[in-house]
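One protein chain is absent from this view; the other protein chains keep their places.
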Amino acid sequence: MMPPPVHPQVPLSPPPGPSSPTLIGYLWRWLLGFPFVVRVRGLAMGTVSWGRALVTAVPFLWLLLFFGLPFLVVLKLSFSQAVLAQPPYTPLFSWAEDGIMVLRINFQNYLLLVQDSLYWVAYLNSLRIAAIATVCCLLLGYPMAYAISKAKAEFRIPLLMLIILPFWTSFLIRVYAWIGILKNNGLLNNFLLWLGVIDDPLPLMHTDFSVLIGIVYSYLPFMVLPLYATLSRMDESLLEAAADLGCRPGKAFLTITLPLSMPGVIAGSMLVFIPSVGEFVIPDLLGGPNTLMIGKVLWTEFFSNKDWPVASAVAVATLLLLVVPIVRFQKAQEETAKKTEEGRT
Amino acid sequence: MRHWRPFLLFTVLAFGYAFLYLPIMSLIVYSFNESRLVTVWAGFSTKWYGELVHNDQILSAAGLSLQIAVINATGAVILGTLAGLVLARFGRFRGRTAFTTLITAPLVMPEVIIGLSLLLMFVAMENVIGWPGTRGMTTIVIAHLTFSTAYVTVVIQSRLSQMDVSIEEAALDLGAKPAKVFFVITVPVIAPALVAGWLLAFTLSLDDLVVASFVSGPGASTLPMVVYSSVRLGVSPQINALATIIVGIVTVAILVAGYLMHRQEKQRLKMQ
Partner (left out) sequence: MPVAQGARMRASQNLEAWQDPKARPIVQIENVTKAFGSHYAVDSVSLEIFQGEFFSLLGASGCGKTTLLRMLAGLETPDSGHIVIDGADMTHVPPYRRPVNMMFQSYALFPHMTVEQNIAFGLKQEGASKAQIKERVGEMLRLVRLEPYAKRRPHQLSGGQRQRVALARSLAKHPRLLLLDEPLGALDKKLREHTQFELVNIQEQLGTTFIMVTHDQEEAMTMSTRIAVMDEGRILQIGSPSTIYEYPATRYVADFIGSVNLFDGRVISEEGGLVFVHCDEVGATMAIAHGEPLIAGTPVSVALRPEKMTVTDIKPESDVNVLRGVVSEIAYLGDVSIYYVALPNKTLVHVQLTNLARHTSSPLTWEQEVWLTWEPENGVVLQT
């Protein structure tokens, strides 16, 4: 019998004895709302230890400083104005002559996002391409994951390794490979010309199609792996029971396998969709001047136009766009984690 | 319909793997092409490898990238192990949701946003406290650590939660203090996950173009940045040669790792 799970003990009183909180300790707790007293199972035994606080604080502070704080900076900058200076933006706060702090909030950048159709088109196009790419990945990845999960046991690991292997090679170079294949005098066109299927090279490069191919190619492993994980965990006897009750294999797949693999479908789709929306390298290398995607727009605003405030506003807007799928994804992840945890105990 | 099902599954797999591997194969084949025109075969040659070896820009960029990748991987394993311990062992606590969000958000955050926000913060920090001064290796390492820690944490946390907690409890019970239990018991048991996490962070860092482009300063170019600027100008046989070398190293490394794992497994089975 596993010991029962330990729940946190409610009152987070200041720790007794030598580790009672110093002024800095209180300040820190107050600032972060982060407890010193952590009820622990395993390593720590309910007594308060500075070691444990340190273990928690180091990664937490790192991420707060280099991941959390930067977003506040972006948010702040999105309300300033671009100027030709170093750094190229106006300060949000300034001191007026009579010593009063002046807060200058500038909504120009957000207005621009609403008024200029360039941004609208880029947002919608990003969502559209990411959605189509996700569906393509699912259509290709599901049968692959299914086939691997049904392969003989000794082949499964090598087959999975072959899915993961491209991931370990350079992403940039894998995208580059498609330039050689898709361009006008590229391998695919040469091959089709040689076959006589076409008389003139097809314009494949610098289109939405080439961007789509690039995204599907790069993100396919992220679809296959979670799908394989759920499909391989599925109890084979469920299908046997269905067959025993008179269900034909095709119907059993639709009524049993597919619904039970939905967690994998959702996880895989999110893992493809979310990063595709903000993708920069693929639209930049494979897309044309008309392939507007939001990651590329942000890059251009920042590097070519040197307009940091507008780039920040684009970033904030993109984040707002992605917040719903990201939160859903995290919820789903937590639930799966909880389920495995319960399965263990 | 029984008998054509295996055939159908086989076809799907063949098509899928062809899709994954044909582009890589084409890169390798044309790296041995005599012609500068990558897509027109003009005879076998290894001259692009020769040119690559003498391309100082690529070599120094590769050196910088490797340094950054090693530092990043080592740091990410340390931070990721700490974060993994917090998530897997410290139960529920106030602030856990904030902690989990911070840990997992970089996994799904678009790279352009990570890069932009970090650069803007570095600029702001420089205005306020005068650090980090010139941007380059330090800022790239910090940026890479921030997102690779997330990946390493996931790897290590899942290994820690699979591990039997009573092994740690037994060590405590036999008189070892918590810190000692961690180094003598926990670390050896989760060692494979630590290695996997290190390799993952190493690859992520070596592979990153977008974030490094934002946070790097003049004069510090990583390998992906050099490759990118070359690729933007069109296909180049030298890049094919570089790709072939990278694919070769990765394949050999994975084959060796697979062989070692296979041998260990066989030994284990034999002894039982």
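Going in written order, the chains are labelled A and B, and every chain counts its residues from 1.
The definition used in the following text is that contacts are C-beta pairs under 8 Å (C-beta built on N, C-alpha and C of every residue); 3 or more make two chains touch, one makes a residue touch a chain.
All figures in this text were calculated on a predicted structure; none of them were measured in a lab.
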Of B:27, B:140 or B:171, which one is in contact with the hidden chain?
-> B:171
List the residues of chain B that touch the chain left out of this view.
-> 164, 166-167, 169-177, 180, 185, 188-189, 268, 271-272
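One rule holds for everything that comes next: only the chains that are shown with their structure count from here on.
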Between the Cα centroids of chain A and chain B the separation in whole angstrom comes to 16
For the chain B and chain A complex, residues of the former touching the latter = 1-2, 5, 9-10, 12-13, 16-17, 19-21, 23-24, 26-27, 30, 37-40, 79-80, 82-83, 85-86, 89-95, 98-106, 108-114, 116-118, 120-121, 123-124, 127, 142-143, 145-146, 149, 153, 161-162, 165, 168-169, 172, 178-179, 181-182, 186, 203, 206-207, 209-210, 213-214, 224, 227-228, 231-232, 234-235, 239, 242-243, 246-247, 250-251, 254, 258
Residue ranges of chain A in contact with chain B within the complex | 5-8, 12, 32-35, 38-45, 49, 51-52, 55-56, 58-60, 62-64, 66-71, 73-74, 77, 87, 140-141, 143-144, 146-148, 150-151, 158-159, 161-163, 165-174, 176-181, 183, 185-187, 190, 217, 220, 249-250, 270-271, 274-275, 277-281, 284-285, 295, 298-299, 302-303, 308, 311-312, 315, 318-319, 322, 326, 329-330, 333-334, 340-341, 344
